[in-house]
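The complex is shown incomplete by one protein chain, all other protein chains being positioned as in the whole.
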Amino acid sequence: MKLGKILSTLFFWIVGIVTIAPFVVIAGVSVNERKSLTFPPEGFNLGWYGDLFLDPEWREPLLTSLTIAICASLLAVLIAFPVAWFNWRYRTGFGKLVAGLGAMPFLLPPVITAMGFLTFFIILGYYGEFWTVVVAHAIFLVTLPLVSLSLGFEDIDTSLVEASRSMGASEATVLRTVVMPMIRPYVISGFCFVFVISLNEYIIAVMTVGAVFETLPMKIFNALRYGYTPVMAAASVVFVASTVLIFSLVAAFSDLPKLLGARSK
Amino acid sequence: AGEPLKVGVYGGYFQDSFDSFVYPEFTKATGIEIESIAVPTGEAWLIQLQQAARAKRAPADVSMMATVSIMRGMRTGLWATLDEAAMPNVSNILPTLINRYDDGGLAAVGAVSWYITVATNTDSFPEPIGSWAELWEPKYADSLGLLALVSNSYLLEITAKTFFGGTDYLSSDETIREVLGKVAELKPNTRLWYRDEAQFEQALKSGEIPIGQYYHDVTGLAAADGFPVRSNFPKEGGLRESGNWAVAGVSEKIEEAQVFIDYMSQPSVQAMLARNLGTAPNVARESMDLTDEEFAAVSSEIAPVIPRYDLHFERTDWLNQIWAEMLQA
Amino acid sequence: MSGLIVENVDKFYGNVQALSDISLTVDNGQFVCLLGPSGCGKTSLLRIVAGLEDPSAGRIVLDGSDITTTPAHKRDFGMVFQSLALFPHLTVGDNIAYPLAIRGVPKDKRRAEVERLLELVHLPGKADRAITQLSGGQRQRVAIARALIMQPKLFLLDEPMSALDAKLRETMQVEVKRLQRSLGVTSLLVTHDQREAMTTADLVVVMSEGKIQQVAPPIEIYRNPANAFVADFIGITNLIAGRIEGGRFEGPGGALALPGAKSGIATLSIRPEDIALAPQAGPDTLTGTVTFVRHLGATTEISVDTGNADEKDLTVSLPGRTHCPFEVGDTAHLSVDPASVVVLG
Amino acid sequence: MSGLIVENVDKFYGNVQALSDISLTVDNGQFVCLLGPSGCGKTSLLRIVAGLEDPSAGRIVLDGSDITTTPAHKRDFGMVFQSLALFPHLTVGDNIAYPLAIRGVPKDKRRAEVERLLELVHLPGKADRAITQLSGGQRQRVAIARALIMQPKLFLLDEPMSALDAKLRETMQVEVKRLQRSLGVTSLLVTHDQREAMTTADLVVVMSEGKIQQVAPPIEIYRNPANAFVADFIGITNLIAGRIEGGRFEGPGGALALPGAKSGIATLSIRPEDIALAPQAGPDTLTGTVTFVRHLGATTEISVDTGNADEKDLTVSLPGRTHCPFEVGDTAHLSVDPASVVVLG
Partner (left out) sequence: MIQSRPRTPLGYLPILLPAFALIAFYIVPFGSMVGMSFFHNLGGGAYEQVFTLENYARLVSPFFLSVLGTSFEVAFLVALFAIVIGFPFTYLLVNARRGTQVFWLIVMLSVLSLSEAIIGFAWSTLLSRTAGIGVLFEALGLTEKAQSYAPSLGAVLAGVTYIAMPYAVLLLYPILSRIEPDIEQASRTLGASPLRAFFNVIVPMHRTPIVVSFVMIFVFTLGSYLLPQILGRPTNWTLSVVISDQALLQSNMPFAAALSIFLMTVTILLVLLVTLINRKGAKA
């Protein structure tokens, strides 16, 4: 029993350390004194973080990515919410079909989805328009809020709805006074998931608007191609930090394990 | 004059340099305002321009594009035919860097050029490499970094020049395959087939990969920064590649665009680019006031290897296919 | 025509028939319990009355008007759910005031009503608590208060006590009954706990497999079950199949005198407390082997194998202090007071 | 020294003390029930015995050897979990044979053993069924068979019956008891159902808040509870606080003769069935107002408010056929047989 315990603890920590190692490299690289991605870092300089926000070279892609991520996650939630709600409220084959459709984009290799969007927008003649990447991301990632909202709706005791009906609430009143307050954390978490992944998505963004707009992942990749700079590491560190912050807040204000599907304890 | 002239150059280092050294001077000289547009490498920009052309829009009036892209655009008549009379300075540009429609109409003018040469880490190899042929030597096993695409490494041309007497040798499927066979012999020596410049640059600087083909200007800048690297022109010559100015056919600012191209074609401007961007000038050496040292930093008197653009243009799929088969076998 | 009338209601879920031809009349002010085993259709019937489910056939009439198609939120009934269905995001007060809030009743009026209801359910001053700060019994009261605040025409309860522990359940049953009596509200309670039904109901409706088996006051149901199902379901009973001939019953284990009983094949229902130990075998005793003895304290239960059908041993219940003279394996002789025997079809 | 000895066991979860100073001796072959309200530490104790949890202090001794640090899988106990914990990916037979399989017993031997166990739990021929194809009671039996196949030194059961419905539960209780008796295996059963404890146990251990309150045979626990907690927890009781002076008890509602009882402040525990109706007030009667009447069939329970502490009305239980002469609000006089009264501290 003791040996098994030691082995499993050891295994857990090795996996943990390997998972964290790249973060250490990236954080280390981001504070290099000179404009080079040396690891371990030589010297110490936080100026690269300033560049991320001040240098238009980096600020523009950052803003582009943020805009795309916010719009895409809003759109994804807007698409997913009625589907999840409908499937919770009714048991129809059609509803299930739509939900299944919503799960598909995430289940295929993203390159294929990206190719689909590329050909589609080229044929339509909208190739390179800003909204195309928003739509593409929203559709590609709609699975995530769909799952989190479905979990959330499943968690709403239907008798709450019935209780409110029996007390005189119309369908709309139920939605406003009972469903919305209870589903809110799931809406937020669905939003957060799309936001984080959209912010870092590369291939679909490249294939839809790569020629016109530069998103931060493209910028990072291009930095990798055309001249390493610690700013790209700084950008990643900022992203990781925001992710940690976002999900720590989610964890603080609701139940993160449950949002990720764990049995509530 | 209302809208500014939209000029697109490769995003990043290029665009930065143009923004700080070129456009302000140009505006000062001509009064024409410029809006700077970032252009991606590869063909994405071409597709973008074509899409826009269908909608009669021009995301940029003037764009800097690789030669093969220029040729592709010419095929669909994407570029405006330029008026040479309006651009007296264009006559300075080396004739090989001028692209014309079949009817002789001027489609594109060479903008800047750069060289791909042999770069080494001087800690590992203190002696310069004298010939491309050395790359084939067994002592460099698993230590080269080479560009991964047939369309950006131009190893077919380099190999043809080095071992088969010149790029003209690439005249038939058989000879191309023969040259490709020679390129394939590089595989045991190649540690990294890189797609991304910086990926190799980092490895070169650190000595992780001590030798390979690389951009002469970039290596020079790194050396100037104190890194233990060197680029030198092999005796067969460096590979010279260039970017070209072309004007979108749907542009409503063709006249301003011609003023811009004319301005850029002046020897003095070319010299200025060489000093500040490290690009190789597109005009005759004599017409400029570059010192020997300045010239050597960006170019060489040795006759360059010129890419077989015709081949890359006409046989794209086939070349890529046999190249990929060679590489990934 | 005042009161609730359920007329020939059927309910199908897909192919499953949950209710078949249910008819029931509830007078105003009556407390009616729907009692039956799990899956017999109690909840379905209650939900149809509440308007949460549509009947597949039949009508629901309230005070003379047909409400079959009136949607739930326009029926003005009060309902208490098994899960209580308190809104976790609202305070106690806001939960109780919810029906008023969605009708736009002003705040101070709501406040006053909430206080009144909290008094009624013995929770004064708890309006600002969160639901999670209440114990199970207190939540129960909140749910009841919420259902009653609109002075509903009908008060519906679906196993509201089943999540509480035994002692609390009994207390709540008594309170619900008292409350209902004092308000005079017509009530319909679903339960599968016969003790609960006996405690609260004026009228018990025993259901099984979607059908009504018997409608009668509690003690009547216990003493005169309409059929074997009711007899077996309400309390513990011994069902003995045999033959009646000339006022005597002959069955497994012996015979009993049943003066005046109709001749023919019959099943007797005999309550365990109506069986006594006989000192020895006689003409009117049943004889069998003791298979198990439970000393439960208040009573002692003895299982006696008389060769009854389905290996159903007879259960005899002796009052707590009675000495049980048996060990497992002993032979026991049992006598029964003929007056307590119910003869079923 | 044979049997199981639990010595001064403490258990902390973080700061929560789940068990404090538990000591208990179980003789070989005995059936012991741990009985107590939810959260009193029953499961914790059982899991410590099973080796699934380490005690914070104290020792576990089995047949003279200290097994406190022996890991669970080396104790050779059989355990039945509340959730049953059957392996869903294995058939009935493979579930039962699991302990044999991991010990490398050959297949045909396993097969034979499984058949034997299935016979024992009345499930012959079900070896190839999937777990999902069984009913609740059948799964129960499989879990028991699996726990018994290794002929365990100790048979541990953590509320194994609580998921079953009332009738099935009673059947299973009787079966478990019979099985245990026939195999003679020392058993420890956790339950919070006193009826279950009374039915199965040779010895009942009543626990509360991590401490043992009383250890005694079932009927003893009912008749002679050691303290008010036990009296109140086991069955229904009336606790009446008052004063004893010269063999007479004076309390709310009246007085009772208690010849020979020690003088001083005392609490009486009187079972409802030990209270009788008195025709009129007398020197040894309690008097109060009837507040509620429950006609339960087998008995009739009357609540009488005698001014007892905490508004605890006295409960009187009359045998089923007794006519209840009262309505709510009437005055009732109650008499008690002194022999049945338990005087607590």
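We just call them A, B, C and D in the order they show up, numbering each chain from 1.
The working rule: a contact is a pair of C-beta atoms (placed from the backbone, for glycine too) under 8 Å apart; a residue touches a chain by one contact, two chains touch by 3 or more.
None of these values were measured; they are calculated from a predicted model.
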item	value
Of D:Gly36, D:Pro55, D:Pro99 or D:Gly320, the residue in touch with the unshown chain	D:Pro99
Touch criterion as defined above, residue of D:Val9, D:Leu45, D:Met79 or D:Ile240 at the omitted chain	D:Met79
Interface with the unshown chain - residue positions in subunit D	50-52, 71-79, 81-85, 87-89, 98-99, 102-103, 146-147, 150, 156
Touching residues (missing chain, whole complex) on subunit A	1, 4-5, 7-8, 11-12, 15-16, 18-23, 25-26, 29, 37-40, 79-80, 82-83, 85-86, 88-92, 94-95, 98, 101-102, 104-105, 107-112, 114-123, 135-136, 139, 142, 158, 161-162, 165, 196-197, 199-200, 202-203, 206-207, 210, 216-217, 220-221, 224, 232-233, 236, 239-240, 242-244, 247-248, 251, 256-257, 260-263, 265
Absent-chain interface as seen on subunit B, which is shown	42-44, 46-47, 50, 69, 72-73, 75-76, 148-149, 151, 191-193, 195-196, 199, 206-208, 313, 316-317, 320-321, 324-325, 327-329
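The rule is short, and it goes like this: only the chains that are shown with their structure count from here on.
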item	value
Set of subunit C residues in contact with two or more other chains	none
Contact footprint of subunit C on subunit A as seen in their complex	157, 159-160, 162-170, 173, 177-178, 181-182
Contact set on subunit A toward subunit B in their complex	36-38, 57, 122, 125, 127-128, 210-212, 214, 221-228
Residues of subunit C touching subunit D in the complex	38, 165, 174, 177-178, 195, 198-199, 218-219, 222-223, 234-236, 271-274, 292, 294-298, 303, 317, 319-321, 340
